[in-house]
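Only one protein chain is missing from this complex, and each of the others stays in its spot.
Labels for the chains are A and B, by order of writing; each one numbers its residues from 1.
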Amino acid sequence: MKKTLILIGITVVLLGSGILGSLYVMHHKQPEKIARIYQQDNLLYEIDLSTVKKSYTLTIDGENGAENVILVEPNQISMQSATCPDHLCVKQGAISDGILPIVCLPNHIRISIASDEEGSYDVQVR
Amino acid sequence: MSKSVKHLVMLALFTTMALTIFVVEAQIPVPVPIPGVKLGLANVITLIVLVVYRPRDAFAVLVLRILLGSIFTGTPVSLLYSLTGGILCFLGMALLCKLLQKKHLWFISIVGAVLHNVGQILAAIAAMQSVQVIAYFPFLLVAGCITGFFTGIAADRVIHFLPKSIFPKPAEKPAKNGKHS
């Protein structure tokens, strides 16, 4: 009986921390709306969503005919279509300033809002 | 029928069942758009085998189910995620099976589900080469607790109704001279 209670306690702790963590992730906002699009660890695009005036799409080709179409809109970004089997990244909808990235695991595409500096740069030479 | 052949046939049957559940489950759309969230019904079979037979039997069934499952559902890319999650899940459940009684199967299952998600996140971090996917972990933790609880209960019920004539009592292990992969 005592053991059962301990186990229930651990479960409640796991569940509770999961719920609180989820709430934190959902409600945490970023100061800037800079979207970065990565393929594996390669930074492909860096877009300041607050400066986007007209919607447009970006198409990213991957291995074995994989293709992801990303819809860039004023203040938000979403996966419009993907060749992955589950389409979870499409169902996730648009993100704008949260810390939850859009991830297409099968095609290794990640769209994140300015929250990690890795792969980031100071200036672009052109 | 010799004991070892019977054992092998049972394992094959369990693998088939796990695979069927896995493939059918893959067709069920997930209500929440979080990568990695699923019912994990196939884990019911892993749990049953773990309790009724030995850990190595459960491991064989699990790995075979994952390998065949990824071929059957046509998603070889997700193999890495399933395998890392599956192995971590198995290790945790096998350890807890030694420590806890059968009536705590629901808890073993929850730990298994959560560890499965931990494994998937680790694999995703490696594949994406970014720690940012950790933001998904809290959601997976909640999902793991809920789905793990129900799969655990399901496994517990199934074991309860297993015919004693075919299966050894959960507490007793199969004959030592039995040969199996």
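We take it that a residue touches a chain if its C-beta (ideal position, glycine included) is under 8 Å from a C-beta of that chain, and two chains touch if they have at least 3 such contacts.
In this section, contacts and distances are computed from a predicted model.
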| item | value |
| --- | --- |
| Choices "FAD:protein FMN transferase", "ABC-2 type transport system permease protein", "Anti-sigma factor" or "ABC transporter ATP-binding protein" - which one is the UniProt name of the chain not shown | "FAD:protein FMN transferase" |
| Hidden partner interface residues of chain A, rising order | 2, 5-6, 9-10, 12-14, 16-17, 20-21, 24-25, 28, 30-32, 39, 42-46, 99, 114-117, 120-126 |
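Keep in mind that, in the parts below, only the chains that are shown with their structure count from here on.
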| item | value |
| --- | --- |
| Whole-Å gap between the CA centroids of chain A and chain B | 28 |
| Interfacial residue positions of chain A with respect to chain B in the complex | 3-4, 7, 10-11, 14-15, 17-22, 24-25, 38, 40-41, 84-86, 88-89, 91-93, 99-101, 103, 105-108, 110, 112, 115-116, 118 |
| List of chain B residues in touch with chain A within their complex | 30, 33-36, 73-75, 77-78, 81, 100-101, 103-104, 107, 110, 114, 124, 127-133, 135-142, 144-146, 149 |
